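One protein chain is absent from this view; the other protein chains keep their places.
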Amino acid sequence: MREMSIRDALNEALFDLMAADPTVVVIGEDIAGGAGLAGGSELGGVFGVTRGLAAEFGKGRVIDTPISEAAFVGMATGAAMTGLKPVVELMFCDFLGVAFDQIMNQAAKARFLSGGRLKLPMVIRTTMGAGDGSGAMHSQSLHGLLLQVPGLYIACPSTPADAAGLLKAALMADEPVVMFEHKGLYGRTGPVQDKLPPVPLGKGRLVHEGDSITIVATGAMVPAAEAAATSLTAEGVLVDLIDPRTIVPLDIELITDSLRKTGRLLVVDEGTAFGGFADALVSTICRHDFCLLKVAPVTLTPPHTPVPYARTCEGAWVPHTAGIVAAALELMEA
Amino acid sequence: MREMSIRDALNEALFDLMAADPTVVVIGEDIAGGAGLAGGSELGGVFGVTRGLAAEFGKGRVIDTPISEAAFVGMATGAAMTGLKPVVELMFCDFLGVAFDQIMNQAAKARFLSGGRLKLPMVIRTTMGAGDGSGAMHSQSLHGLLLQVPGLYIACPSTPADAAGLLKAALMADEPVVMFEHKGLYGRTGPVQDKLPPVPLGKGRLVHEGDSITIVATGAMVPAAEAAATSLTAEGVLVDLIDPRTIVPLDIELITDSLRKTGRLLVVDEGTAFGGFADALVSTICRHDFCLLKVAPVTLTPPHTPVPYARTCEGAWVPHTAGIVAAALELMEA
Amino acid sequence: MTPDDLKQVFERAHFIRAFEQEIAAAADAGEVPGLVHLCLGAELFETMLCAQLDGPRDQVTGSHRSHGLALAMGADAEQVAAEILGRAGGLSEGLGGTQHLLAPERGFLTSNGIVGGQVPLAAGAALSAKTLGTGGIAVAVMGDGASNQGAVFETMNLAVSLKLPVLFVIENNGFGQSTSALYATGGISPIARARAFGLAASTVDGGDISGLERTLERLVAWVRETGSPALVEASVPRLGGHYHGEAETYRSANEARPDPLDRFEDWLIRQGNSAEGCHRRKVRAREQARGAVERAIALPEPAPETLEVWSTRLSPVRAGGAA
Partner (left out) sequence: MTPDDLKQVFERAHFIRAFEQEIAAAADAGEVPGLVHLCLGAELFETMLCAQLDGPRDQVTGSHRSHGLALAMGADAEQVAAEILGRAGGLSEGLGGTQHLLAPERGFLTSNGIVGGQVPLAAGAALSAKTLGTGGIAVAVMGDGASNQGAVFETMNLAVSLKLPVLFVIENNGFGQSTSALYATGGISPIARARAFGLAASTVDGGDISGLERTLERLVAWVRETGSPALVEASVPRLGGHYHGEAETYRSANEARPDPLDRFEDWLIRQGNSAEGCHRRKVRAREQARGAVERAIALPEPAPETLEVWSTRLSPVRAGGAA
């Protein structure tokens, strides 16, 4: 086992994918960087995830685009329909808006509308998350928005092994996958297996085991909840912490198995406070496994506002470890 | 009290609004119709809601646009910031995708980002709903998608009085409002008061009173649930049927008051099966009013697929009265 | 094209005309679930365009008004009709319908309910052709109204920037629904715009057979040989309503709408072909179209289980993994 960061694991996974399959192409803004310029050196993506790819595989397969997300997301969709396996980088998920038709109506519906004849092996990699003072249009966590778009798979990795593995699995799927990479986690390191094996879509991961309370967390909320689980253990509260890894398809079995032990559910998510992933999960559990719940389920999400810029307000906006601990303790008392 | 259709009530409300306030403008595709042509007569919108407005108020205030939803939704947003009260017609809510950035990032966030200095008195009127063989890109019910966009109000009228009243109230609000008009209800008639008074945003309506079960329904599911309530009464099941009218802000009190009597919740919604309005409501109730529920809450929504075209499949896709009755009876047995 | 080729074009275009008329009749008889946007007036152009193409190496994407294009690319007429009628046995078992015809096997990648939505997809097919070195090209067909959509402009620019073998096609029928193209499209002309984007561009009269032959051959060859994008704007009349059954109150009654098929027939006869021969071809086309649509009408509607397959496949909540 090696240790590496999420950034590096994704980069290596991209190298693996491109080396193994000549139909894999990477598309996005500044992903090689310096397009049309002479004399400078490669950028490798704004977050460095695609660095080195252009040098190795050429600019024919590592394609810098003009700033026109609708066109290049659509191009990737059309390419996936016709024999390529595109990996698109959408710099921030906040930019989903400008490409939303191509995702919601074109990519997501094409398989259904073709009666299954078309396969769409493609991944849209994008970033999510607040905490770095990027303001209301570079900090959103819009994974939950895509829950409402039938035909997409949605991944939210929180470890290097999962990030690389989900990326690999995503290109093996017939459905388009949108992968939300949390900006705050790119530097997060962790152990990975030598070949960065695929991680099946629809299989969650038990991060921490306990039988007092079930915490389901996504993205950057996973390490926050891990820290909370440690504190809670010290207080005698033993946390079953689940990272679903993909929120569509969602590994509901792992969660209900846990609730069978604990009867207490806390969902921690950086998405919206109303109608997001947290609500989808709580509702699903309440509707199908009501009797597993000993007490009312709880969600911890940001307030229902755009992401504020000032540090004080942004700090109060994002759920933190202390808030998770407090919510868990309160839930234990309920 | 007069009887009129939703189509006519909306049309009259638009006349009232434009006559009362010269800053009200109406913007959209083919809303006057025949732009640039000579010799023909007015179209008045694809659904006839804006008919007669151009003749009365002129093409300076009833503005036909090129097919460029991002630009004209954004134009309306900018106009609302600078002294106009625009009513935009977005022909089908399926087209939200091409204008999504202007809605999610521009219209919805402007008030917050201005620290409240900007007001945005504007309405985006759009249509929703399956049932008329319009296929996967002209039949969606995307009201739930906008739940996840803080800064918007969302209305889903089901009667002529509510349609007219919510439209009027919407232009009085400081937040942008998106109103989803169900295509299948335009011809639905009902009583209206003479002056079509505003209906406050955030106040639901008790459609049918009973103490056996609470059914919350939106849009075209309201008349379907009304019919179900009648059948159920015959079977001794007395339905408290609530039409929230606006799903943001949501009149949660009306719903919890009802649950205090019934303890049984059925949500019927044409939006998505996962992460939509139904899940948002179920989760909100379970988290805050768990103890009011005697049994697991139930949702009745379409399956998680794009809207199918063939009549048989579309018929199976949309929730119908019979399904509501069955779900209610099952819930009564639980 | 040889004289024989042109006679086949005549028959094929008339087949599309007749097909649309059969669909209209089926709609009037209540056999069609939704509204249909017929291509009346564009049959000749679409037949001539697709005659230059070689599916599935070449791939076409079209708008909401794509019955004719799917047929012109060689999609099976009964399957196309069955899809439009919402029948089992349709291209997609009736799940897609009139605005969502897909026959990628024949080079008709997809049509689209979103005005302009099909255009970026064509850039993708072009990227595949380029990357995989198939020698194919992609063709994005849209209306004049669509040519004002942001995604369309972006794709034109993208295709120039990345040097993609895409032919953009604007079928200019003068209308986007009820709105005149002269009102909706600012500026000089779609051609001037396209050239400013860096596209090779030509305009062609959709009823002028020699112009069609010359222009389409040249532009398709240019895209294929240079690998660079181009645009053709074809003027085609909209002989019917925006959709079948539309009242068209906004249209003035004395507007001239010369029918490209009549002009073509006149031309053929001027070239020495017999009127009888033309007539025979039209009759044959009509019979074939009627047959295809009738067979489609006789097909059953899809069982609701067709939907269940998809609700299971796309279920967001899953016990066990997906891949």
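Labels for the chains are A, B and C, by order of writing; each one numbers its residues from 1.
Keep this in mind: a contact is a pair of C-beta atoms (placed from the backbone, for glycine too) under 8 Å apart; a residue touches a chain by one contact, two chains touch by 3 or more.
Only a predicted model underlies this, so the values are computations on that prediction, with no experimental measurement involved.
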Displayed partners of the chain not shown (whole complex): A, B, C
Option from C:Gly74, C:Gly135 or C:Gly198 whose C-beta touches the chain left out: C:Gly198
Touch with the omitted chain, as defined above, among B:Ile6, B:Ile31, B:Leu90 or B:Ala110: B:Ala110
Given B:Met4, B:Val178, B:Leu250 or B:Leu292, the one touching the chain that is not displayed: B:Leu250
Residue of B:Gly34, B:Pro150, B:Gly184 or B:Gly210 touching the missing chain in the full complex: B:Pro150
Those residues of subunit C which, in the complete complex, touch the missing chain: 148-154, 156-161, 183-188, 192-193, 195-199
Touching residues on subunit B - with respect to the absent chain: 23, 25, 60-61, 63, 65-66, 68, 70-84, 86, 101-102, 105-106, 110, 112-115, 117-118, 147, 150-151, 153, 169-170, 172-173, 175, 198, 200-203, 246-253, 280, 284
Interface with the undisplayed chain - residues on subunit A: 29-30, 33-43, 46, 64-68, 70-71, 94-95, 97-98, 132-138, 273-275, 303-306, 308-317
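Heads up, the rule we're going with is that only the chains that are shown with their structure count from here on.
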For subunit A paired with subunit B, centre-to-centre distance based on mean C-alpha positions, whole Å: 31
Computed distance of Cα centres, subunit C from subunit A, in Å: 38
For subunit B paired with subunit C, centre-to-centre distance based on mean C-alpha positions, whole Å: 34
Set of subunit B residues in contact with two or more other chains: 70, 94-95, 97-98, 136-137, 274-275, 304-306
Junction residues of subunit C - those touching two or more other chains: 93, 95-96, 100, 112-114, 117, 150-151, 310, 314-317
